[in-house]
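Just one protein chain is left out here, and the rest sit where they should.
Should a chain be cited, it is by its letter among A and B, assigned in written order, with residues numbered from 1 in that chain.
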Amino acid sequence: MDLEVKRKEPKNIQHGIWSPETLSEIDYKASYGEHRIRGCGATRYMPTFDDLMILPSQLSRLSVDTYREPCETRTVLGRRFASKPLVLETPVMIAGMSYGALSKEAKIALAKASSLVGTVISNGEGGLLPEERQNSYRQSIQMLPSRIAFTRRNIEAADMLEILVGIGAKPGLSGHLMGSKITEEIAHFRQLPIGIDLASHPRHGDALGADDMVVMMEQLRELTRWEIPIFFKIAAGRVRDDVKIAVKIGADGIIIDGAQGGTGAAPVMATNHLGIPTMPALVQAVNTLEEMGMKDEVSLIISGGIKDGADLAKALAIGADAVAIGTSAMVAMGCRVCLRCHTGICAFGIGTQDPELRKKLDIDEAAQRVANYITAVTAEAILLAKAAGKSRLKSLEREDLRSLTLEACSMTGIPMAGSDFVFGKRFGFES
Amino acid sequence: MEYIDALNLRSEELNRMIAEKIEHFGEVGILNPHSMHNIGIGLSRPGKILVQGSTGFYTGGFLEGPTIIVEGNTGWYAGDNMMAGELIIAKNTGSNVGAYFNGGVMVIYGGTGSRVGYGMKGGTIIVCGSAGRTAGQMTMGGKLILLGKVGKQVGESMYKGVIYVQDHEVEEKLGSNVYLDGIQEAEAAELSALFTRYHIKADPLNFRAIRPAVSGRHKYWLFRPEIKRNIPTAEHNAEKRGEPLWI
Partner (left out) sequence: MCGIAGVINRKGTDVSGTLLEMLSLIQHRGMDASGIAVYGNNEGVVLRAAINDKEKYLVLKNIIAQYGAIASEQIVKNGSQVVFAKINLTIAQKDIPVLHAAINASEDLYVHSLGTGMTVYKDRGKVADLIGHHHIDHKTATHGIGHVRMATESAEDVNAAHPFVSPFYSDLSIVHNGQFTNYYNLRRSLESKKARFRTRNDSEVASHLIAWAMMKNGGDLEDALSYALRELDGIFCIIAATSRQIGCVKDKMGIKPLLLFEQDGMTVFGSEQIEFTRLFPDVYAEELEPGEVRVWNI
């Protein structure tokens, strides 16, 4: 009798962490001896606002008619010290994406979109494109450690200043723009040589530390005559400490960029392993401001993976005053998140400097698409707010939320749906 | 000359008063600056401001037009983000001066600290005394002229711009991504004119230029192991056996 029976190995075996993605990354490192840099933000799973639900009104409270009764969306930002705070028609602003990472056409389209919906757009790292300022409803100017193409004229053109400390995609790192995207025009605009990979300045050379930043802030206030709001843009990390310091330095508001935030180019390890996700960062920022008694004075904007009106509504409910969209605005223009922004080969003419590829983006069509998207997102948030009985987006509160998962519950302190139980410190009143 | 006593003024008031005085009289003197911060920031009318004493941080920040002469010393960050005009400092300055300089001229007759001209984008900064470490880091334009001794890592990762140095030992102190070059006639003539204008005794022919490297640039290796030679490697072993490398 033949005792040796040939065994057939199972067809499908689990691979755990040794997924095709892990193998690809290792191959890259083995080939080049370098860390990989790519566009966009973290694509790994993290708890998001999708893990929360909004409680609707039923018998215990009445809803607002979705279609026939109004809901206020006007938003005021930067009231703490600025004599001319920003007044926006919608709490959705367009986040800073640089001219350089994006094409000129994309920047102009985004600026036009801001004028169609009445919101503010931020210029990003690459300086202020004159066409952007000409077309934007309100303009936010970023002051980065690199100060690329930044002069006093930028401050004068600003309706709002963002002192940028870091972005969620790569907190603690500086800006990256790969050589393939530094064309002659960009090089001239940014005052850089053509062809190098830009790894920009790591720190603000004119304010090393929060103590010097206090005096720098006085300088900026004097220059802006205390008129325009000055925000800090901070990557979500040690949110509590950073928010406290920003408030002490004298900011009118804080933009917190969560780990899901995108960028034109960043080391993969940085996007996937630095910082904390948007949702818990927001809760922490709100808690910190309330501890300091500053919640009503200091404006809070959250960004990083905001994709629809539910995210907007839940962010507002937790305590944000506004959200900023980046990646989703690009998607509205046609981006498919192929994660290849760093190469500059963008088939949609968005994240490229190649003149042929840029022709693919129709500015007015793109502007309309982004405006449509923001309008729809705002409408979605209104719909949800009304269903919860609110006639103002601002009336959304944390007690309107429940968690679907353990992670979301313990990260935010928002009770578990159904049991109203909280793992950890409760965020809000028992409701 | 008109004078303002800064002893009990906040910088916002002082700067407003300075702007008024220059508008009417064209020049003004500041008494008792007592190392105050933000003196002369953002002033944009032409005129002359004579500060009789020493100042604090951000002196002449975002300056755009007048000439400020500080008869004493300044603190950190003097001339930050300057746009146009002149900032003349008779004695010494703190560190990080001339950060993000855009235009105009800053002359420091004494010495300066570390990181002068960080991210400089235009204009001219002249330091007659010594400069500290990492002078001219990541500049994107402009001219940095250093007459005295410089510290380590001068010109670190410059993108554009030029640094003129007199220090004979500068070779050992260069930052990465830059190289040492001779100066050209046109540059020497420019230096000559500047030295004459600001009464600086120096010979342009003693200077060399630090310029951004044009090839092999800005490649950063985060990890470079130092391998001792006597540890056997595949190459080493193959050599010993008289064999070609199998890799």
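Heads up, the rule we're going with is that a contact is a pair of C-beta atoms (placed from the backbone, for glycine too) under 8 Å apart; a residue touches a chain by one contact, two chains touch by 3 or more.
Just so you know, these numbers come straight off a predicted model, no measurement behind them.
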item: Given A:Leu55, A:Leu116, A:Ala157 or A:Val214, the one touching the chain that is not displayed; value: A:Val214
item: Absent-chain contact - pick from A:Lys244, A:Lys360 or A:Arg426; value: A:Lys244
item: From B:Ser114, B:Gln137, B:Ser157 or B:Asn177, residue that would touch the chain that is not displayed; value: B:Ser114
item: Touching residues on subunit B - with respect to the absent chain; value: 34-37, 53-54, 56-57, 72-73, 75-76, 91-92, 94-95, 110, 113-114, 132-133
item: Subunit A residues touching the omitted chain (full complex); value: 203, 208-211, 214-215, 240-241, 244-245, 248
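Basically, only the chains that are shown with their structure count from here on.
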item: Whole-Å gap between the CA centroids of subunit A and subunit B; value: 35
item: Subunit A to subunit B touching residues, read off their complex; value: 35, 146-148, 150-152, 155, 190-193, 196-201, 205-208, 212, 215-216, 218-219, 222-223
item: Partner subunit A, residues of subunit B touching it in the complex; value: 11-12, 15, 37-38, 41-42, 56-58, 61-62, 64, 76-77, 80-81, 83, 96, 99-100, 102, 115, 118-119, 121, 137-138, 140-141, 159-160, 212, 214, 217-218, 220, 222
